[in-house]
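With one protein chain withheld, the remaining protein chains of the complex are depicted in position.
Naming follows writing order (A and B), and every chain is counted from residue 1.
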Amino acid sequence: MGTALLIFRLAARDVRHHAAQAILLVVAVAAATATLTMGITLSGVTSRSPYLTTRAATRGPDVVAYLTSAAQATTLAHASGVANYSGPFPVAAATIHFDGRQADVFAEGRSQKPAGVDQPLLTAGSWVRPGGVVIERTFADALGVSVGDRVAMNGRSYAVAGIAVTAAQSPYPNLCNGTLVAPTAAASKFSNACPAFFNIPFLSLGNGQYLASSDEVGQVWMTEPDAIGLTSPANRLTTYAVNLKLTNPDNAQAFAYDRFVHASGATSPVFSTWQGLAAEDGKLIQDGQGVLQPGAFLLALLAIASVAVLVGRRLSEYARRVGLLKAVGGTPGIVAATFLAENLMLAVFAAVVGLAAGWLAAPLITKPGAALIGAAGAPPLSFINVLQVIGLAIVVALAATLVPAIRASRGSTIAALNDVGRPPKRRGALVRISSRLPIPALFGLRLDARRPRRSLLSAANVAVTTAGIVTVIAFHAFADNKLAGAIALTGGGLSNPVVNRDEQMLTVVMVMLVTLAVLNALFTTWATVLDARRAAALMQALGARSRQISSGLVLAQELCALPGAIIGIPLGVLLYKVAVKHGSLPPVTWLVAAAIGVLVAMAALTIVPARIGARQPIVEVLSSETA
Amino acid sequence: MQQEVVLAMLAKEPSSGSRLRARLNDALGPLGEDVNDGQIYVTLSRLEKAGFIARQGTESPDAGRKVYGLTAAGQERVAEWLSEVAWPKPDLAEFHLKLVAAAQAGLADPIGIVDAQRRELIRRLWDVERAAMAEPNGSQAGLLLEGIVLRLQADLRWLEACERAWIDRRKQG
Partner (left out) sequence: MNENSSGAPIVRARGLRKEYGSGSGLVRAVDDVDLDVAQGEALAIMGPSGCGKSTLLHLLGGLDRPSAGEIWLEGRQIDKLSERGLAQFRRHDVGFVFQAFHLMDELTAQENVELPALLGGRSPREARRRARQLLDQVGLSDRAGYLPSALSGGQRQRVAIARALANDPQIVLADEPTGNLDSAATLEVLRLFDGLRTAGLTFIVVTHDERIAATANRMISMRDGVFVDEMRLTGGSKRNLANCAGLGG
């Protein structure tokens, strides 16, 4: 009991003594654990899909079909296996304008009385009336409308009567997600784009071809007369929607597949099933996870690197303390335990902080597109999850401190007491090469050569940071592409909520990455400058100018940073591919620019500490250090 | 020059005065110059009178010179001397009392006396050190010179201590 108390007191005092380093350690580990917590939370949400809640609340259909004539629709509604139906509802194509923004919509004509299948649930306002339209919730967000605003559709003005959610389509912008296309003999496939043979005029390229994909179509409901009023000889009514409830909901796939397979031609119906829609909903969340997990991985790496640098700096001072403890009778066990205890205490504390932060931040991400009700909120973290996160923190702390702790506790006592720090390494070849270089390069290269482990850590830091930035840039480019490239429409300019949300998350991750990387870089520079004090003072005593010394210190960092930035580019691309499986890459020049940006930032961060390091009083430094 | 030294030098083999002189020069290096020829011969005759050495005739190659060799008593005395551990006395008491006397009588400033003595010792040290630097590495004389230098340094340390002590004493009034 006494030993444990002693260890605890020693560790606590040491933490107070080096508060700044303790804080940095906590920040590093907390950032990593917060990201991981958010990732875990998201994965927990998949199984609690809001889609199902919405389906229950809106009497969601098992199968939705779009056909080219009302008669066809009615025939389908009376097919065997159908228990209930609503429709056929005319679906007109229109362009909506509001506040300088425009988009394409399917305007579905509805009765003012509630339907038996798929009655969208109002989240604001009231249901359709003559001159009053109801807009799907995510689309309304993107468009920026609220109840009471006036919108223009195909030149006519309407009031926004209400805002609603439905389980019959995927929320904007993935309206056509979940529709059945091109089946193979083996299985049906769901598209994430509106089918080419969907007979909607604005999908036409004008030369007889249709665009294969359109994600930027919104859903709007209005009275049937109003909907028909939108059509014209140029924009004829060609589509009817019917919502089916089957006697056996699980049969929905088979039902749709059967009819799809036997249809053909330009008038074949388009189906979507509730399973397809549910799967699409799930993808939304997995997508998000796909963004977070690489982020958490990168952060964990950075956290380990930070902790390693922090710990490495303290090693010689630690070695003396070890020698002292052992000289007064402490066993190697106690000694290692003190060192580990301190770092583990901080890591666990950081894990708890990260858990709390991640749990509180999770709702920002688990509101999948606002279209489905029952946003997940803050789901409870299971005990296992908590253990996972704390486990990560412990792994990070151990990875950085275990080896030095064991080595120090095993070494000879007198050697530890006399320890003057790890002697610098000698690399004969590098020394020879450096003598051919100008003085700053000579100094910088030799500085890196004498502390290879720290140089490696610095390079790793830069590699991870560059990878993170590359991933974010690639994702931004991908998002921009989705927005601008997919539809050849003028105007538009609506934000894509899914991509937005992904971008938000990625930005959050990147901000954390960059903060951590900056702190890490500053710290490594500080450690380098401190370690180089004697060498710098000596060089100056021999006649080097302080500008040569400060340039040398900056060069030392840049020499490590360069390979890191180079490796970071492919690493970032790899992570991007993991997050966005089929995305295309942005131009290489952008990625290279990112790497160069990191290098420049590194230099900027190093300049001030380097200047300070080069201006120390020569005599003071030399007298205080031993030969 | 201690008599026993000359006696011991003869223990290797009987020698004439001039051979002895040469061997002493070898061992003493530059310091050998300061040893007077006369001193050697005087010592030799004293030792002869005391019965420790005896003339050995002229069988030696340097005919015409007196060659001396050890007697039995002489050998005994050498053996005795070799095992004695008396060490040459440092004569600090004299200087110490000089300072005390000067201070008590008010004749001179003890610190001034110490300074003057320091200067003299430093000069001597310089001379000896110069001689030592001129000797080849590992010479016997070099070893002797090192000993002299270290002694002088020790004395100088003591003089510094004297100076500090007398300055403190003066401060306390």
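The rule we apply is simple: a contact is a pair of C-beta atoms (placed from the backbone, for glycine too) under 8 Å apart; a residue touches a chain by one contact, two chains touch by 3 or more.
Model, not experiment: these values are computed from the prediction.
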{"item": "Residue touching the undisplayed chain, where the options are B:Val35, B:Ala102 or B:Ala165", "value": "B:Val35"}
{"item": "Touch residues of chain A, complete complex, unshown partner", "value": "423-426, 431, 435-436, 439, 442, 446, 449-450, 534-535, 538-547, 617-619, 622, 626-627"}
{"item": "In chain B, positions touching the absent partner", "value": "1, 28, 30-31, 33-35, 39, 88, 115, 119, 122-133, 144, 146, 148-153, 156, 160"}
